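Can you read through this structure? Questions will come right after.
Here the complex is missing a single protein chain, while all its other protein chains stay put.
Here the chain labels run A, B and C in written order, and each chain numbers its own residues starting at 1.
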Amino acid sequence: MRIMNKYRCAIMEVETKLKVLNTEFSLQYDRNPFESIKSRLKSPVSIIEKLQRKVPDLTEDTIAENIEEHLFDVAGLRVVCAFQEDIYWLADLLIQQDDIRLIRTKDYIKNPKPNGYRSLHLILEVPVFLEEGKTPVKVEVQFRTIAMDFWASVDHKLRYKKDLPNEAEIVAKLRQCADVIAGLDCEMQEIRSMIEEDREV
Amino acid sequence: MRIMNKYRCAIMEVETKLKVLNTEFSLQYDRNPFESIKSRLKSPVSIIEKLQRKVPDLTEDTIAENIEEHLFDVAGLRVVCAFQEDIYWLADLLIQQDDIRLIRTKDYIKNPKPNGYRSLHLILEVPVFLEEGKTPVKVEVQFRTIAMDFWASVDHKLRYKKDLPNEAEIVAKLRQCADVIAGLDCEMQEIRSMIEEDREV
Amino acid sequence: MRIMNKYRCAIMEVETKLKVLNTEFSLQYDRNPFESIKSRLKSPVSIIEKLQRKVPDLTEDTIAENIEEHLFDVAGLRVVCAFQEDIYWLADLLIQQDDIRLIRTKDYIKNPKPNGYRSLHLILEVPVFLEEGKTPVKVEVQFRTIAMDFWASVDHKLRYKKDLPNEAEIVAKLRQCADVIAGLDCEMQEIRSMIEEDREV
Partner (left out) sequence: MRIMNKYRCAIMEVETKLKVLNTEFSLQYDRNPFESIKSRLKSPVSIIEKLQRKVPDLTEDTIAENIEEHLFDVAGLRVVCAFQEDIYWLADLLIQQDDIRLIRTKDYIKNPKPNGYRSLHLILEVPVFLEEGKTPVKVEVQFRTIAMDFWASVDHKLRYKKDLPNEAEIVAKLRQCADVIAGLDCEMQEIRSMIEEDREV
């Protein structure tokens, strides 16, 4: 699918924008706002599956336009920050750029999911310059702290296991860990603020 | 110097634009228009030296504005292509993008330097999104074939040697190799065209 | 200092050994034993400073031999694992390799430092093949969980601040967070074991 390339390029554009902010920030404040960026493209198979659920009368001719209209997470970036404060700082600077359009925000940090999942999700639209000209492309950017990311990776393992005899117990334990992690993130943020309180962010 | 950061970010932006074109092209035509990209930032020492030659009454307060006005090669990218044809193809696509402004072109492929040096040099201006907003930054992009790049690396070694007894002989030999390389690039280009002539570029 | 190169190469060798284990493990068990590896070389300045404290009558001629005899952390690798279990699994496999010699183990996970610091430190000796032949070189490898690494990075910031009015309070808070993190690591390890208990490690 040639359409995938557009999303691959959109990921590269947003990644560069984030690295530019990281470079600038680390120079000014001597620390990196994010630790790592991971990117992923939804596989063609998952795209078709998800689309068929949303558009029952999907035909081959309408795939491309339907992807653009209905799927916002074909291109995904995950930005892992050490501190919660930096998540909002980065997200704000990204949204303010005049070639970026914010489509949607879901703040699962302020409002965690019932299972304990926490992250800030943005859907952005960025211009990509291809051979045939400039075209806007949607990208989902997820922001998390290191601790939220660790939690999510274990939670993710659970999703792929079927018929675990003790699933209820595992879910409860994970829920509990999510609370500990939320508390820990606040504590560590506070400690950093105490250490660096002479600095204005 | 905080100003260096602006140039570092401009390099990242242009590099992403080139990689986007590479990704798209390799998908469509099953080959990469460029082999490698190298980037470099002029060192603060060379910046000051070059500026003092251009602006005799330079003061500390006027450094930043003078860099922007007089130096176009603080940020540099070198794009190495297998084939000469791809050089012009890439350069054109870059210039056509509506957020890029072409400041100057020097085509040392069509008009080689007396010593045999061949490359296409563009000075471009690209927008960089920093914390304080969008700002245009100049970048020099040099396009070369693999063979031109190899030649230039040997020629470069010569520049840093003083008082070589046989310098005239070396210069003459290098000049001769430059001609062989120019011929070879044309031949190889022709062979590729013959192999792929069913394909439209 | 030419001697630094030996250590740079030793880092590359150990890093490759760890990546080989990661590749193999991720194929067999579908997960990565480590998340990231960071490496660092002690700066020549710190090497001399540390050496002068250990060897009062240091002369220029004896620097090289004294580095080898007294400094074990010129070359450093930090291996960050998601789970504590994988730390010991990786460390054991490394030590068993017949071209590696274990010089020393300090287990700050079983016996944390008073401030709360936790990590497993190994001093290893590995062969490096240089132009003049094979030579054994010492490398310090630190193993940590993601959570320990996060804690250590904040603790590290504290070390470079002088005269913080509320230092005692910060130290106490950090100590407390270290305990929370140790508990969290155990909980998460247990959850993973429950999810994957059908698997033999």
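Convention: a residue touches a chain if its C-beta (ideal position, glycine included) is under 8 Å from a C-beta of that chain, and two chains touch if they have at least 3 such contacts.
Computed from a prediction, not measured in an experiment: that's the story for all the values here.
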Quick one: jot down which shown chains the absent chain touches. B, C
In the whole complex, of C:T23, C:T62, C:N115 or C:N166, the residue touching the missing chain would be C:T23
Quick one: which of B:I3, B:I123 or B:L174 touches the chain that's been left out? B:L174
Answer key for C:A64, C:I103, C:L130 or C:C186 versus the chain not shown reads C:L130
What does the interface between subunit B and the hidden chain look like in terms of residue numbers? 36, 82, 146-147, 150-151, 153-154, 157-158, 161, 164, 166, 169-170, 173-174, 176-177, 180-181, 183-184, 187-188, 190-192, 194-196
Missing-chain contacts mapped onto subunit C: 2, 5, 8-9, 12-13, 15-17, 19-21, 23-25, 27-28, 93, 97-99, 128-131, 134
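Throughout what follows, only the chains that are shown with their structure count from here on.
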Mind listing the chains that sit against subunit A and also against subunit C? none
In angstrom, rounded to a whole number, how far apart do the mean CA points of subunit A and subunit C lie? 30
Round to the nearest whole Å and give the separation of the Cα centres of subunit A and subunit B. 35
With chain centres defined as C-alpha means, what is the inter-centre distance between subunit B and subunit C in Å? 41
Which positions in subunit A are in touch with at least two other chains? none
